[in-house]
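The complex appears here minus one protein chain, its other protein chains still in place.
Then we have subunit A:
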């Protein structure tokens, strides 16, 4: 990835870590090519299965460490869905939990050295963000029919203001999936790029201690960001889902 950083002066390639490469052979990247992103997505599945399936396999009344982590994640998201979206949204809990655990695992696996971060790719987060947007919008119309549009008609505002507010509401509604996906990709990408920039500076002896301290500090921040972004993505999904289920302000 950034193996050539030290040759000659300072050459930073902070974005090279995001290049998608085929795992086997050297060919072009088609839709079904097994690439490094495939590997790290697969590892996210493995980590999820290890935690949620093998971690809970004992079904202990007094949980082991892995089982209590799995239960903690379950309880955390379950309570979030219940509190934010409402008790009638509990049937969507498996979908929301899938999003949460996938983003969490991908984010944390990306913090391993030499790893690849799928959640830093716009295409990946856009699928997640627009997926949530489309599902929520369809769900809103299926459940509420045309009255779902009352989401944009702020009945508590003065009548003269309502058309203007409706335009603002519609714009903000359609910007949601963009901000939803770019927030996640932007955070992860920026963090990893900054780590690489600090790593590039570490090649210069004079600033190496400072650069290494910077790597440690940014890494600590990234650990925090990895969790917070998964949390934020999930809670926003819950908020959007709440709009679909209860569109009246």
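Convention: a contact is a pair of C-beta atoms (placed from the backbone, for glycine too) under 8 Å apart; a residue touches a chain by one contact, two chains touch by 3 or more; residues count from 1.
Here is the rule we use: contacts and distances are computed from a predicted model.
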Subject >> Protein that the absent chain corresponds to, by UniProt name, given "ATP synthase subunit b", "histidine kinase", "ATP-binding cassette domain-containing protein" or "ABC transporter permease subunit" >> reply: "ATP synthase subunit b"
**OP:** May I ask which residue of A:28, A:114 or A:160 touches the chain that does not appear here?
**Re:** A:28
Original post:
For the chain left off this view, which of A:15, A:112, A:138 or A:168 is in contact with it?
Top reply: A:15
Subject >> Selected from A:189, A:202 or A:215 as touching the chain missing from the view >> reply: A:189
Original post:
Of the residues listed, A:124, A:151 or A:199, which one is in contact with the missing chain?
Top reply: A:124
Original post:
If you put the missing chain back, which residues of subunit A would it touch?
Top reply: 4, 13, 15-16, 18-20, 26-33, 35, 37-38, 41-42, 44-45, 48-49, 52-53, 56, 59-61, 63, 67, 70-71, 74-75, 93-95, 97-98, 101-102, 118, 120-124, 127-128, 185, 189
